[in-house]
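Everything on this sheet refers to the single structure shown next.
One protein chain omitted, others in place.
A and B label the chains in the order they appear, each numbered from 1.
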Amino acid sequence: MIKVSIKNLNLFYNKVQALKNISLDIEKNEILGVIGPANSGKSSLLRAINRLSENDYARLSGTIILDDTDIFTIPINDLRRRVGLIFATPVVLPGSIHKNMSYGPKLHRRFKGSELDEIIFNALSAANLWKEVKDRLKDSASTLSGGQQQRLCIARTLAMDPEVIMMDEPCSGLDPISTAKIEATMFELKEKYTFILVTNNTKQAARVANKTAFFLAGELIEIDKTEKIFTNPADSRTDGYIRGKFG
Amino acid sequence: MKDKIAEKLLLFIAFSAILSLLLITFFIFQQGIPLIFKVGLSNFFSTHWAPTRGNFGILSMIIGSLMVTAGALVVGIPFGLACAIFLAEFSSPPIQKTLKPIIELLAGIPSVVYGFIGIVILVPFIREHFGGPGFSVLAASIILGIMILPTIVSISYDALLAVPNTYREGSYAVGATKWQTVVMLLLPAARSGIVAGIILGMGRAIGETMAVIMIAGNALKIPHSMLDSVRTLTSTLALELGYATGDHRAALFACGSFLFLIIILLNIIAIKITGRK
Partner (left out) sequence: MTFRIGPRTNQIIAYSILLLMTLITVVVLFFIIGYVFKNGIGQLSLEFLTDKTRDMGKEGGILPSILGTFFVTIFAIIIATPLGVGSAVYLVEYTKGGLIHRIISFGADCLAGVPSIIFGLFGFIFFVIKLNLGWSIISGGLTLAVMIIPTIIRTTEEAIKAVPHSFREISYSLGGGKLDTILKVVLPTSLPGILTGVILGIGRAVGETAAVIFTAGSSLGIPTSAFSSTRTLAVHFYILAREGISMPKAYATATVLIIIILLVNFIAYRLMHRFMAKYY
């Protein structure tokens, strides 16, 4: 079943075209890896899907369908609740861990009794962070380590009960152990969510993604099963990038 | 939807400053300008001020304002620049951190306190050592010079800090001393900011009222020396507004209009020079 379907997507910042006629489908409960060198349009793709690009005054044409609905007909706050985005550098909001976790849910509705605490417990557990922070929820979130902060950001997104989780190079600033923890989390969560993982670490895509898309200079060069992309890509540029000839 | 309403509301609020400025302009001009037309420019710019008998000349006050302002700049510019250069180029971060708020504190002291210090210390000092009444252009110049220091210091300091460090390093690299670098490179590079600071300081000096009333003597004549008593535009406003009626009050507003025009002009020049967006 197709979760997100993108057709003929073009995106411009002023005169610069960041995405050129992109069409691709993302299956439900799979992890799509997106690889490519810097400025290839990977981040722009994510920012287009939850319409964060509108804040950058970007112009956009084409269609993006989420579960048979055009995303431009979905109220923007709903869309962003359903499609979460994790940034490259973990950004915790000023205030406690608890405040970080409750910020998103509280934007969308009111909670009674322990309902909110339950959501926070579930989200932190799912992000493999509960054990480490359960006694210090009132502590400032900035006292967490970098890896913990990134998992907090993931938990913060999970607390919104999203359908699609997009990650923009979520491990670029992290050590291998923290990276492994986050990859394990993604694996576990795949049953419930659909992932789009932008990464400039091709090995990470090879490890976790079901499908991989290769972007270059705003174009989608090819998209296929991860195995196929990494063993026998159709396009020589894909091959060159994976082998480290450029990028 | 609430986002749209909030934006409209904020836009409305955001115009409060410019709206206030327009209101001020409107009411002061509306009260004052008609009188200028009624009595004519030659009466208005004469030296004879006897507003209850139909003489509305503000020339001696204009000259008075210019004299104390010039005097204030003579005191304020060298000290202001010295402080700014010392802070920005010759002191370590901890010294900067201590000195800057101290100098800024000068701006927080109420003008009536400056005037008071003028009365109890400066005026008697001038009277004893230089002669004259003590209440004088000199006293007003010195006090105003101190009062405009923080303006000149903080704007010049910011301008010096804004000069990229690569300039300094380039200059040291060819063997220039710090002082040579300051004179030949940094001051010219920070020129526009420094000039803006001086212009804003000038605006403060022209507009200052309470301190000047207390120490300038307020005699209605053109002063002939630094030791003579002097009356400025602002002093006249503050001294006479309390009891003025009819044409006399209108004349004060005319005087205020003139002062306001000068200040706005100085502000516009300073804003243009710094070229802030």
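Criterion: a contact is a pair of C-beta atoms (placed from the backbone, for glycine too) under 8 Å apart; a residue touches a chain by one contact, two chains touch by 3 or more.
Remember, predicted model here, so these are calculated numbers, not experimental data.
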Out of B:Val39, B:Ile58, B:Leu73 or B:Leu200, only one touches the absent chain, namely B:Leu200
Of A:Lys42, A:Arg80 or A:Lys211, the residue that touches the missing chain is A:Arg80
Of B:Ser60, B:Ser136, B:Ser171 or B:Thr209, the residue touching the omitted chain is B:Thr209
Of B:Pro51, B:Gly64 or B:Gly115, the residue that touches the missing chain is B:Gly115
Sole touch to the unshown chain from B:Ile13, B:Ala50, B:Val74 or B:Ala162: residue B:Ile13
The missing chain sits against subunit A at residues 50, 52, 55, 57, 76-81, 84-85, 87, 89, 91, 93-95, 103-104, 107-108, 153, 156-157, 160
Residues on subunit B facing the left-out chain by the touch rule are 2-3, 6-7, 9-11, 13-21, 23-24, 27-28, 31, 78-79, 82-83, 85-87, 90, 99, 101-106, 108-117, 119-121, 146, 149, 176-180, 182, 200, 203-204, 206-210, 213-214, 234, 237-238, 241-242, 252-253, 256, 259-260, 263-264, 266-268, 270-271, 276-277
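Keep this in mind: only the chains that are shown with their structure count from here on.
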Separation of the C-alpha centres, subunit A versus subunit B, in whole Å, is 56
